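The structure appears below as structure tokens.
A single protein chain has been omitted; all remaining protein chains appear in their positions.
So, subunit A:
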Amino acid sequence: MHSFGYRANAVVTFAVTILAVMCSIASLSDNFNNPSPTADIKVLNINWFQKQPNGNDEVSLTMNISADLQSMFTWNTKQVFVFVAAEYETPQNALNQVSLWDGILPTKEHAKFWIHTTNKYRFVDQGSNLRGKAFNLTLHWHVMPKTGKMFADKIVMTGYRLPDSYR
């Protein structure tokens, strides 16, 4: 009953249980955080806009992205992954989501930022539907915790339109 093995077993079991409970509490405490993020994206320029030889439209644009995601950070936040996606509908596809830019916010200090950038990933359509196309720019974020549940949400910005002709 009181051998070394039994005592070691009891200590390890107790320690693991406490660790599991603390991890659960840390993850649950994220639910009490009410974030109030803000974001603004301006399309400054359409650098070029053309049809690829395989028939897909491709566009290159310059954006100015500013956002404040500081309120996403809690004590259980390891990092916040943030990305901007163009979202639009075409006759063929009910939804197209094309990631244009992404970044990792490692700390709260980095979470209020602005960046002047061209699209990091190619903005290519499936087909040739981009001329005069209205699209949304959506700022998504994905909160990656130190432990437990991951959170994701977005801010949708509407009212962007591509030019009517290739350039």
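Rule of thumb we're sticking to: a residue touches a chain if its C-beta (ideal position, glycine included) is under 8 Å from a C-beta of that chain, and two chains touch if they have at least 3 such contacts; residues count from 1.
One rule holds for everything that comes next: contacts and distances are computed from a predicted model.
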Per UniProt record, name of the chain withheld from view ["Ubiquitin-like-conjugating enzyme ATG10", "Exoribonuclease phosphorolytic domain-containing protein", "Signal peptidase complex catalytic subunit SEC11" or "Ribosomal RNA-processing protein 43"]: "Signal peptidase complex catalytic subunit SEC11"
Absent-chain contact - pick from A:T38, A:Q52 or A:Q97: A:Q97
Residue among A:K42, A:K78 or A:R161 that touches the chain left out of view: A:K78
Where the missing chain touches subunit A, by residue: 5, 23, 27, 78-79, 81, 83, 85, 91-99, 102, 104, 106, 121, 126, 140, 142, 144-150, 152, 154
